[in-house]
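Provided herewith is a single structure, encoded as structure tokens, for subsequent inquiry.
Heads up, this is only part of the complex; the chains shown haven't been moved.
Should a chain be cited, it is by its letter among A and B, assigned in written order, with residues numbered from 1 in that chain.
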Amino acid sequence: MSEPLGPVDAAQVPRFAGPPTFARLPRRDQVEAVDVAIVGVPFDSGVTYRPGARFGPSALRAASRLLRPYHPPLDVWPFAVQQVADCGDVACNPFDIGEAIAQIEAAADELHGAGARVMALGGDHTIALPLLRSAAKKHGPVALVHFDAHLDTWDAYFGARYTHGTPFRRAVEEGIVDTDRLTHVGIRGPLYAAEDLAEDARLGFGIINTMDVQELGPRGITDRIVERVGDAPLYVSVDIDVLDPAYAPATGTPEAGGLSSRELLAILRGLVGRRLVAADLVEVAPAYDHAEITAIAGAHVIYELVSTMGLEGTV
Amino acid sequence: MSEPLGPVDAAQVPRFAGPPTFARLPRRDQVEAVDVAIVGVPFDSGVTYRPGARFGPSALRAASRLLRPYHPPLDVWPFAVQQVADCGDVACNPFDIGEAIAQIEAAADELHGAGARVMALGGDHTIALPLLRSAAKKHGPVALVHFDAHLDTWDAYFGARYTHGTPFRRAVEEGIVDTDRLTHVGIRGPLYAAEDLAEDARLGFGIINTMDVQELGPRGITDRIVERVGDAPLYVSVDIDVLDPAYAPATGTPEAGGLSSRELLAILRGLVGRRLVAADLVEVAPAYDHAEITAIAGAHVIYELVSTMGLEGTV
């Protein structure tokens, strides 16, 4: 098998030029096989407040031009130890949530079937459900580490059972996540009801809230996450609103009191050694961004996740 | 009957203070009867490109604080010759276009039933259909003057027959508009197909495009519109994207080469004397606005329409 094809060489093509793929990586049609599939899911019809995450994949790709090929703290070349490719966008019906979910699931199935791990760029959090379904078809019920200000385990909203507020309840109901290995990280802000917490716990989730991060620091948090995940196949879902609005203004339902980007990156780095089989980064709504700071933070999160996949790939 | 209750007095309460209703007018519950009902329709799930018009009513109300009670060119006091009231927002289901349309229609029916003319603040252009339905129930098929960069007479998009691109085809099919009295104003930009124009003509629409405005000026345009409208009950639908993006950046599907706000106001003023029974101002997506320029333009359009209603009301 040939060497992985990496990003365009920044010594030949300035970073503000060249292919508009994620990190200027090759497209899928340019490589033989894909180990990690970057795929855009420009869907935001499941949003309850600010829409606009349909433009998230574009913004994340633009901000990812700044990424470079070597990750010093992890000592890994994420684009060299595995073939990472930009697989374009899933075309989703913006007027039919059910059809869109089916389209996303089919696209993820195809990628998984081709041997790739999926790194999805949202889009709103609705997309986590079909992505989890597809991961579970391949790996069985997966452990979940869910970074978010919100629980996303509501039952329904305006009669709709499939929105950006419900994916993880649906996932538990469908048996596609391992209910002994479910963790929310970054929870904060007011809720509709105290019962939301009780139900969330009944579903199997543990909660690490932002004040825990304030007090324990990233290392302490990492320990708690890792203990819970163990060596199960792991899905990581990152809602960018886990960051404070100062770090991620461009998101659909911002909440004050969030994580810093440094804390988030530190915690993600603690996942090295876990069996990360798929991931998503969602809820970047670029119309609210400034100087790309949300998209840059998102691009770094994706880089971190792909690097972790690369470390496993070499094991 | 008592005198109409007008806006809060700006000599007592600074314009940056006071009630957050449109033009600081009374709420519906503060008045006995309503002649003109300002009503927000925060719905944008029918959008094909940039979403966000769900925040349009809020932005229009905020920008309307600057409006004053006397309209010099028309020599009318629009809030004194008739009772104008802010009737709040229609609560629409963001996840079910069909249900939302039904909710909007019911709300408009209720207002029409109470004797009010409806001045709707969108929201996306999907809302024009239920508003037209309701107007037609009361007045029969209505003449339509439609200000927009786009025809909005597509048949379907992604299988969806009810979106912001289709309301006027549906209206013709449903027999709720007078097909001898249909005019688009401000059309420009590329189309999906030449056939779109032919079908639009078959539906009964006449087109005044932006280059016509460039060459004829507002007076020439007004003459053409008035001739077509005659004395039929008239519905005016204004998509803010009829303005050039310089004047209305904050909209869902901007097109270069549009009208100036002065041209639009001048043309609207030419409608004085028509039987304006209802109107909408749609597609203000505030996340893309700057210094409120789009919302200010929108607020002035609404003021113009309400003033025209006021002039008729005195006849």
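The rule is short, and it goes like this: a residue touches a chain if its C-beta (ideal position, glycine included) is under 8 Å from a C-beta of that chain, and two chains touch if they have at least 3 such contacts.
Here the structure is a predicted model, which is why all the values come from computation and not from measurement.
Total copies of the shared sequence across the full complex, per this structure file: 6, with 2 shown.
Quick note on the criterion: only the chains that are shown with their structure count from here on.
Least-squares overlay of CA atoms from chain A onto chain B yields a rotation of 180° to the nearest 5. Distance from the chain A centre to the chain B centre is 40 Å, each centre being the mean of its Cα atoms. Every residue of chain A that touches chain B in the complex is listed here, in rising order: 44-48, 50-52, 54-55, 93-97, 99, 157-160, 163, 287-288.
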